[in-house]
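Yeah, one chain of the complex is gone here, protein chain that is, but the others are all in their spots.
Up next, chain A:
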């Protein structure tokens, strides 16, 4: 499987630059997820790799071959579109075999491949149906199947699950992860959903406004976000941010003081001002906890609860194990793991 390299990729739309100098290398056999809020350029990046979008400047290399100006069909890629894009005048079998028929592949071979993939995706009973007679989930599978029969070197996914309802999305996500185990191919997956990114990706590329904010494994992004944006984007419920400053090995904010682990916060701004990042999961209930926490909103999820209350004067979300629902107005004793404290420079938004 070839390595895909983006070199100094630039994209202008009618005078406005939406992407400036993107560099990214996607390793062999990797599942790369491009994630970010809408308008961050993740879909544009994918479409440029696919060859559906012109590249203003820079190069795209697939397996060392410069494909920047090549047609999509010369790039050996298969793509799954956000809204399926099934050919409505063809039945499922013909939809899936379209690419193979264009290649003038042997009929028997086409038939074999379509049946194999249909088997895997549970579409065998629907091969004769037109897309209009399929449910959303089935259409999604056909779209996937159309890419899988291709046996292309790289699969591109453009928010393939965003049109499905929550339950189906979870199911398809699991199936996709399973498919991913079986199909040893490069996969590039675009989504705005950080849960999809975390669960599917070998490597996640977090983008914002045409720039890469951080590239890393799900764990790296979660444990060591490089900046405020990544910290706030990855993780659910999102990280709490509080203004504070460093004082004698502690971080002090309005109405709270948290101990820092040894050797932390060397590079704080001269004023000592920092932004403190605390994931809801960084809190734990502890008898010896030194943070009194009065519950203002309680969302009981079963094993855990998401509680909203105040840390000093600032509102924070806390996620703690709860054997039984916590009542609003109750006061809990919470502690914070010093290792899970994130510090950011308030000016540059970079992690300290």
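As a working rule, a contact is a pair of C-beta atoms (placed from the backbone, for glycine too) under 8 Å apart; a residue touches a chain by one contact, two chains touch by 3 or more; residues count from 1.
Please note the rule applied: contacts and distances are computed from a predicted model.
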| item | value |
| --- | --- |
| Protein that the absent chain corresponds to, by UniProt name, given "Sulfurtransferase complex subunit TusB", "Carbohydrate ABC transporter membrane protein 2 (CUT1 family)", "Rieske domain-containing protein" or "Multiple sugar transport system permease protein" | "Carbohydrate ABC transporter membrane protein 2 (CUT1 family)" |
| Option touching the unshown chain, where A:2, A:29, A:72 or A:289 are the choices | A:72 |
| From A:11, A:42 or A:146, residue that would touch the chain that is not displayed | A:146 |
| Listed residues A:99, A:276 or A:320, member touching the removed chain | A:99 |
| Chain not shown: contacting residue from A:10, A:59, A:130 or A:284 | A:130 |
| Residues belonging to chain A that touch the chain removed from view | 50-52, 71-73, 77-79, 81-89, 98-99, 102-103, 130-134, 136, 139, 146, 150, 163 |
